[in-house]
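The complex appears here without one of its protein chains, the remainder shown in place.
Per-chain residue numbering starts at 1, and chain names A and B are given in the order in which the chains are listed.
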Amino acid sequence: MTFIWTTIGALLTLSIYSFLYKDNPFYKFAEHLVVGVSAGYYLVIYYFNYIHPNVFSPVFLLEIGGEPIGFGSFLWWMALIPGLLGVLLYARFFPKIAWVGRWALGIYVGGYAGLGLSPVMQARVIEQLRANALSIAGVEDPFAAMTNLALAVGIFAAMIYLLIAKRNLGAKNPLAKVGVLVVSAVVAYGGWLVLSLISSAGVVSLTNILLVIGLLGTLSYFFFSMKHKGILGGLARVGIVFLMVGFGASFGYTVMSRISLLIGRVGFLIDWVGQIRGIFGA
Amino acid sequence: MSAAMTMKLVHCLSFSAVVLLAACACAQDAEPDTAAALSLDTIPPAPVTGLSARDYIDNSDAGDKIELTWALSPDDGGGTNDVVSYQLWRSGGVEAEWDSLATAAAGETRYVDETAEPGVDYHYGVAAFDGTSYSERMSFGPVAGRANFFQFSRMSVLVLMLVFFGMVLVFTKLAERGAELFVRRIPGLNAIEEAVGRATEMGRPVLYVPGIGEIDNIMTIASLTILSHVAKITARYETPLIVPTARAVVMSAAEEVVKEAHAAVGKPDGYNPDNIRYLSDAQFAFAGAVNGIMLREKPAANLYMGAFWAESLLLAETGFEAGAIQVAGTAMVSQLPFFVTACDFTLMGEELYAASAYLSREPKLLGGLKGSDWMKVLSITIMTAGIVLYLLNPDNAFVAWFASQ
Partner (left out) sequence: MSWAEKVLQIDRRWIFLAIAIAVTIPFFLPLGLPVVITPPVQSLYDAVDELEPNAAPLLLSIDYAPATLPELEPMSMAILRHCFAKDVNVVVMTLHPAGYGLAERAVLNAAEEYDAVYGEDFAFLGFQPGVSAVILGMGINIRNVFPADAYGAPVDDLPVLQGVRNYDDIPLVISLAGWSAAEAWVYYAHQPYRQTVGAGVTAVMATDFYPYLDAGQLVGLLGGMRGAAEYEGLIQRPDQGVRGMDSQSVIHLLIIVLIAIGNAAYFISRRKKTP
């Protein structure tokens, strides 16, 4: 029995992959089958996991999770009202009363936005700010922390210098001079850093520092209230470098992901061929 | 009993053992009564006094914490000084049985029960223990845990959120009153105009794909604003503008936008409704159909603005092979790498919204853009301040307030 299902799966996989040669009826058949089957599957899953236990069962069978509830009780109303709001969403099929659907949608969107706002703000903004700050400052040894900070500022200034100072400010500009100073300082510091790393003085990894620099640069790139000139322009250029490196990494990961899917399917097909050989004793 | 609780108990016990050892060491110095310790101590210690329990309110909780406090037994640190620990019990009611809850070390006068069921009335009992016998059990109750209305430890989240919302509202109001809010010109807009210009020179159409998002997708809305800008240019130069859509509602919206653009530049007759097309709701069928347009009608400029998923590379690659100038814009981070590699210019993430705010000067868009802009400045400031303050003093109050959970 399993073999039959596997064979159907394998044939459908081959039908889908036949698209790589060119569009053909086998591909179309498999594609439509996927759409149809998943629609049916979702309908059943959603009905029995959602509508039945949360609406139908409490409202009509007066039961929640096997426990009886009273008709007209608080829990009964709490099942009925959201259920009715859900029905309102279908008002969109009747143009004259389509607007009532917005009430339900408003409650739904508002509720979920409320649930999400504070955790997302904390997870994506506050925690990230804290972690970035601590990645530089939060090392035990204050001297090491100071050197981290100095290193971060140094690398940052050097990048800005290399990317903008000469072009935008002219080599004689004092900022450009500061840049030269900082570049030399960073080179000197780099040597010291290598020494300190060998002697494990507790300096955090360069990754943390690059991370913070990348964050600042990228934020500056997406700052729209000022022209990208001068320092901000330099920061933004640092940001774009990090963005591009990020896209490159993301691209590579995507290729890896897609290839993994292919490997999974090829492994499945090879196992299927193995089963055929087993059955026909080849 | 859960493992976490068991672990806590073990910790408590081992801690009380240490305290016990220390107490013994002290006791030996003060009054060496090893004889008393060897002979069975049959006199129970004096009970605790002033036992009370209340809902734990010092920090925010979901109503599962109840705080017990008591005064030391007179035999703890005084009297016979032989109390080694306090045994704590809990019961679900006056009639219910006492369940062992925890052990507190001698000298402790407080315990927080973190396993209470919110809203359930409990009774608590405490007795002093001298190693062999318990004192009389003092009890207190009923007491129930209530969920805290406000979680003070996450004040920083609320404050930042209010500041952010406040900035958005203020900027929106300012924009509504006609204040000049500066938004820098997005380089991508120049790229769009160049691409349209090139198509006009070559006498070939412009293809504008507003993504496959629904009309309620913010990226689709931003895309329609940019479409209006593009349509005005093409209408002026009388360049055909093809807009394939994957959603029926987006199609009607795009029709309106392009028709209005023609009217706005005084060329209402130039509007060709056949060029605003609905192709298919199905993602890859849509992509296939757009690719067909690229190969057959050979647009010289392909603009992809809006929400794109896996079809992004299929479109951009075909356009690249067909030799069109391509400008993309999307906030779908996962699709940006593909657009960046296959297009001549890409509006990345927020740039799409910024471009739409820049072009439309719509107060709500401007307010949101300016608000998030200054939020970025605030973020950088907070981070820098955090680094500096932490370096000066790791226990800094500001840092602690921000880092508190």
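Methods note: a residue touches a chain if its C-beta (ideal position, glycine included) is under 8 Å from a C-beta of that chain, and two chains touch if they have at least 3 such contacts.
Please read these numbers as outputs of a predicted model, since none were measured by experiment.
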With the missing chain put back, one of A:I8, A:I81 or A:I263 would touch it. Which one? A:I263
Considering the entire assembly, which residues of subunit A contact the chain that has been omitted? 20-21, 38, 41-42, 45-46, 49-50, 64-67, 112, 115-116, 118-120, 122-123, 127-128, 130-132, 135, 211, 246, 249-250, 253-257, 259-267, 270
Hey, which subunit B residues sit against the chain that's not shown? 1-6, 62, 64, 114-115, 117-118, 333-334, 405
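Going forward, only the chains that are shown with their structure count from here on.
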Can you give the whole-Å distance between the Cα centres of subunit A and subunit B? 13
For the complex, give me every residue of subunit A touching subunit B. 23, 31, 35, 117-118, 121-122, 125-126, 129-130, 132-134, 136-138, 142, 145-146, 149, 212, 215-216, 219-220, 222-228, 243-244, 247-248, 250-251, 254
How about subunit B: which of its residues touch subunit A in the complex? 154, 156-158, 160-161, 182-184, 186, 282, 284, 288, 333-334, 336-338, 340-341, 348-351, 354, 358, 369-370, 373-374, 376-377, 379-380, 382-383, 386-388, 390-391, 394, 402-403
